[in-house]
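With one protein chain held back, the other chains of the complex are shown just where they sit.
Then we have subunit A:
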């Protein structure tokens, strides 16, 4: 995959979890399903690290403006391109704005835009995928062909075309990333509904006289949503990369918004001269993406131990 096409296939072997698998699993007899899942999750050290990272990111996004030392937009033209020091922990940019405060403000933008586009992608994807999975036949064919059309656009290229139409802005970025990500969700959900429908436990429930609604609610839906949940968690990171990449290309959120991609694009001109200008934003992006990826991997292993 070149840059940011679609996310890696779910269900490929996760080497990370191999260590967790080897650890002795002392599962007490009477555990609810959730307790068991939680138990498996916390045994995966990387997943716990990821969870801590995500919690910190949420706290920064919500309360960041309270502890940011400076106003992220305030310019200080007498103090531009200052190297990291006691007052400006991560230096100042070409307009003398405090990098640390801008990175904190950027956390809010990244989390909001990333989560919002994943939310819409999942919303569209689950609705269409469920239709395709439940009503086989024409609806299925139609939805899947539409999905094929959207999958044929590499994520960045498709998103850039939408931004071209709408102009730069936060909403266009959310929409463009969601429009070219839902197809994977609906494919995942459809194929897992198709396989869950034929599971022995569904047949067993049917044989025991469970109603159709009960089977859908307690067996088919929870079991087929697992891959979607894992995909969504994992891909918040990928989407945040997408947000930054769009700004980096000059087709994302407006330039004056303190956003990681904008900061990276501005810092690019100073490679080798003022590296802190792009190294700190890079650090924020990498840590965020890894946090969501670790939790995604951990969730996959915890929700479906058979997959590992």
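Here is the rule we use: a contact is a pair of C-beta atoms (placed from the backbone, for glycine too) under 8 Å apart; a residue touches a chain by one contact, two chains touch by 3 or more; residues count from 1.
Here, contacts and distances are computed from a predicted model.
Asks: Tell me the UniProt name of the left-out chain, picking from "ABC transporter permease", "ATPase", "RNA polymerase sigma-70 ECF-like HTH domain-containing protein" or "Multiple sugar transport system substrate-binding protein".
Replies: Spelling it out: the chain absent from the display is recorded in UniProt as "ABC transporter permease".
Asks: Who touches the missing chain here, A:162, A:225 or A:295?
Replies: Missing-chain contact among the listed residues: A:162.
Asks: Considering the whole complex, not just the chains shown, which residues of subunit A touch the missing one?
Replies: Touch with the absent chain occurs at residues 1-5, 8, 12-13, 15-16, 18, 46, 145-146, 148-150, 152-154, 156-157, 160-165, 167, 237, 241, 244-245, 248-251, 264, 268, 271-272, 275, 278, 282, 285-287, 289-290, 293.
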